[in-house]
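A single protein chain has been omitted; all remaining protein chains appear in their positions.
Coming up: subunit A.
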């Protein structure tokens, strides 16, 4: 099925199941420990345990690796190093790939700290770990470049973020009545999902099955096949339950490749979970950025010049952190200049992390808007409203937004939050020891859709089974796909069983880039559409007249039970959704507004968030319970990125030093206050038959800027070097 015309009326519009609040259908399995995550599957044969040893230097060559003591240690079955690793597919970059060969232990060269240098397999986990500590590696260390700020001159325009220039920015900026020219830095950040990267691999003859924690099943299937040099058809991947991904599980790492390779050598299953301290340097992270934002406006606040430059770094062949992306779309202004420069760094690989680009780009642009509003003496909400635009500001009115409720979000939020009662000037309000500040920021996240398929089967008895490779990384996919199928077939959610994350099922969009819910739902929609047609035909009703309701298909007053149509065998249909060029015709994005109140201790500058509100326009909200959780999670992560998340680079040794959850701080419960989400009524006809848009990353995109703006309002100190820790406020209070 191809979605190439804006949606017209369809069965989802009934909204009898879709849009209704439902808690997760797999929730009881999870809280009772019965939902197996990758590491928890029980195989008929006892598994062996793998342990990855990470490189102790950032750059250089292994000159000797002594594994004798490890091999002789109790329980050890195999030690793999670059010297005995079976042949693998090649890659021309040290950055692991989404769906391409990503070899491990491929040679003596070390490209980043904690790159895998050895893999020990033993009868127990403890034996494997103890033996790994007996391996002695000798390196010839090469100096590396670990400091982004030292590479600004060398940065090149990356393939994935071309310059984008409209009008004459420099001239307009020079001529503007009021300008701001501000530089922001954002640190490296780690996804550090609760479930570590983990895999169980086992072979039966030439056939490999991997249970692995991944976001997109067909990607890792293809990537592993290319790495291991086996036909794709011989690889089965199961990612039925995934404990958080945040982008890092779009790639596959040493746990998957080495478990599979070792299992083949040993002829026994191998299971490996990356130990927490390895995750920060061995897997992917969000790369640091330096951003310069220049805005020029007239005295009223109408933008005439919008400039955003980003500098970022990665290993050769790695993607950029596209921190300028939102600035192309967010506000009007005839003269625009958006540029990214990427340099080579010898830090661990950078890759997607929740809202790649926007999560850190919004910190800059939305901070700059706040500073501009202050300079102009206008309400920051007003400034944003003034520069709202209903079409792609680069392409002009010929490319309108499919839907854009930024203004409504700002107005609704301002009212609900009590924005009118805000302190107008910094340090104006104090309650006891605490300075109170309010901040606002827009929310923006590009909407993406991807092809996705599913099989639906009407079972004997009239229940429905949905099968798709789609993953549920804690987001609620199980539930919403069940709701979509129930709506389409006129069933209740209880009558639908959803099975996910198995490469035996039809390929799906998977989870990433906020595309999952909309795209995978559209895939289920397509499969259900095919099934409805079959069933109507069987019942002898013209499809145009057929109505599916209450477990029956109706034509007028006449009806047939679905259970009857299912017969003894059941009836199944497979479908998939692909897309035309509506995303070319229409600019598509989710919009919203964040409002935050903070308190900052007048003595110690400790910053705590009092309350936060997100108002969200993201098309049809398929399930307000799971959608709200997504927003709250995004807001929590955004608060963390504003106030505490930071991988500390050791600029001599070339690693992220705080590589455990004790020192890599994310918010704890006590940091997260009273938070609320308001969903705006919105249907986006151009995005999919569901009329939904991406949501999972909208919550994080902008909230950190609202926190930063609130901190300024409370303290009078602008911190543009994230995260905003208390020492940076104290530096501004210099006493």
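Criterion: a contact is a pair of C-beta atoms (placed from the backbone, for glycine too) under 8 Å apart; a residue touches a chain by one contact, two chains touch by 3 or more; residues count from 1.
Basically, contacts and distances are computed from a predicted model.
Can you tell which of "Sugar ABC transporter ATP-binding protein", "Molybdopterin dehydrogenase", "ChsH2 C-terminal OB-fold domain-containing protein" or "4Fe-4S ferredoxin" UniProt lists for the chain that's not drawn?
The record for the missing subunit names the protein "Molybdopterin dehydrogenase".
Touching the left-out chain: which of A:532, A:659 or A:691?
In the full complex, the listed residue that touches the missing chain is A:659.
Going by the contact rule already stated, which one of A:21, A:74 or A:461 would touch the omitted chain in the full complex?
Of these options, the touching residue for the absent chain is A:74.
Which residue from A:42, A:568 or A:603 sits in contact with the chain not drawn here?
Answer from the full complex: A:603 touches the omitted chain.
Going by the touch rule given at the top, which residues of subunit A touch the chain that is not shown?
Contacting residues on subunit A, toward the hidden partner: 56-57, 74, 126, 129-130, 133, 277, 433, 601, 603-606, 608, 643-644, 648, 650-653, 657-660, 662-663, 665, 667-671, 725-727, 730-731, 735.
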